[in-house]
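All protein chains but one are shown in place.
For clarity, chains are labelled A, B and C in written order, and residue numbers in each chain start from 1.
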């Protein structure tokens, strides 16, 4: 259902797409339409609201998938094992940074939301081979979104896989210290999870699963409560790249963004939110999307602080 | 009033003081009794609860004072001015780190909770000279704690001021780029605010002022609501040094610690908490204090996530 | 011809092999005999002198080959092109460090003697395909050493190529910025040049070619004079990893070491020296080899300072 306030806020913030820039380092992403802006929200009573281009558009999860793989790795291994291999601390450095790793011995990625940490996490997802492991990730996404039709976009995957020089550099660095399994298998899983194609509605339902402490929209407890809480914490401290601190102050909602322009947001106990607008600001977050979420947070008093 | 659960949790966690170490780099701090553990909580209905050594002990605020100076600088200048001079992003680096400053041109401290950022903030507090500026900080602390007897401990101040080589190094570095006013005046304000002597009860009431969005226990709006929210956000993302991420996950309460062993915690809408236990863990946080707060957060479901 | 002083110095320094450790990160290198120590020297009148195990042993060049590839890249492209892609400055960082690259935009390796710089240089060596480019490097080594039998040790190459995670990480990092050609081709050239098998005598003659400003032992000008001078300068400022400064002070001779335990040294106008002893010190230089060269420098007054 279209919602008047969401429509109004989309109208207000669509001009903000103009100052942003669609990601161009992955060829398949560079073709996205920069002026798109859409939002979907869903509450525990399953009322779904739309604004802007939400119903018509789909996009790949990119870094938003780091939340999913973290959930699955925690379900597969427990907190102790996962956090013996990746840290819990936010960092002021860019998501693709390597230098802090070089300064630790052995190198342990600071958190699961930077690329190095996310690759360690993807390497931990159980399964026999790439297909099985990606299948398990897909199953979790589908369950959280209550949408069995979600798939990997193989074209985006291939485009990204071939040009993933920086991620390959990080992966081989980690391999030197045996912190990931087979490099190319880990990269295949990681890049495929990034290429899972979703809609704003999917993200809103995924956000609601976390907001409801692991219960999906259908009421099923698909994720343990403690894990649902834990990943929301990471979303606050390091979900928006190295603008996470400012986002927490201005918006105050657990959220995770991706370079495709998607934002997954989860208001504890209250609401799941999905946003898409591919024109990015200089930190790599959706420019209009962040502003739209800030307006919504104020209007509906959604800050957790 | 002594509270049975608080007493029980203090008894449970007092042994945790054993694995910690009292800060020894400031002579006056090194004389604290390592086995002390106390807690005070206060709710909007002004019910004050105690546990352990809370009523008997006092201690200096140290880094907890960074919250107070940030509030005052924001009240003096507004967000825009303050955040043009200090960032909003958490950092994985130690609180006394300099190297990131060197890599920026001009150097801008990443956030107001690391020493470099806190000195910039202290330099922004208005007033004619050290005495006036420290007086204004003291007035704010007294109002928030509803306690007119709070004073600076001059002995701790002197002890710390004379050995503040690292902070002096940071201050001169900032001075090179004109990011603080007079170096020694800034240091005098900063080290004096660190030496403000409080009790667990004081911290609990300060925490309640923030939890009540700026209203003190007497019901007076002493801090603008937006500023009260903003500083709680910083407490989550960077209040516990470079263990803030883990603390957010394990405890989930906005909090700020100091090397004296104090912790100020603020549960939005619900409660202010003050803790003191001077034996520190290797990140510089009160070892038993953090564990006590974690148990309390679980028992009373205080996590914001 | 065995030389009494060389024999005496080998006897004196052979015990120094005990404090060192054979490189173990490349399986094929870890099988070297740690107590071997040999030296060969050759003067412009072609008088060849031996000491210790020099005549019997051969070893792979490893980082010593960086001198050869630099010579060839300079002959192929000239100074201007080469130094637009790699710097001239020594660095206090380890040879396999990445972090300085991350701090420059675009990243330019500080000098051709660290791995990142050496890979850029290998990528510049002309030729149609790996075989042709390695063949040209081999031809130059053979001409400088006046020994047509020098070959690549394919077993060492394979062992190193399969475990070159760190170098592969560096190579992909450089590829991200298009600073090298095809990654695997560059690595194949680079790792093969490292696996060129030589003797102390070969190194002594190579050193003499540089000492004679590009004229080989046969009197032929095989390298332009300016290039021979230039590479000797790099050997002084960054030839011995991050112990180059100390080596310049203690020994004062242009030299380049490899993790196999070889040292190539070149005394301008006077002498070429080849040393082999695989037990390494903690900076990665031949432990007994460095000490032997220091004693020889004092005995024969070889320091250029």
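Of note:
Convention: a contact is a pair of C-beta atoms (placed from the backbone, for glycine too) under 8 Å apart; a residue touches a chain by one contact, two chains touch by 3 or more.
Predicted, not measured: the structure shown is a model, and the values here were computed from it.
Taking every chain of the complex into account, the absent chain touches B, C.
The missing chain, though absent from the display, is touched by one residue of C:45, C:89, C:149 or C:178; that residue is C:89. Within the set B:3, B:77, B:142 or B:168, the residue that contacts the chain not displayed is B:168. One chain is missing from the display, and on subunit B it is touched by residues 97-99, 102-103, 165-166, 168-173, 175-176, 183.
Looking at subunit C, the residues touching the absent chain are 87-93, 100, 110-111, 229-230, 232-234, 236-238, 242-246, 248-249, 252, 254, 268, 303-305.
The definition used in the following text is that only the chains that are shown with their structure count from here on.
By the document's definition of touch, subunit A and subunit C have no common neighbour. Ranked by how close its C-alpha mean sits to the mean of all protein C-alpha atoms, the top chain is A. Farthest from subunit C, judged by the mean position of CA atoms in each chain, is B. Chain centres here are Cα means. That of subunit A falls 47 Å from that of subunit C. Separating the CA-averaged centres of subunit B and subunit C is a span of 55 Å.
For subunit A, no residue reaches two or more other chains under the stated contact definition.
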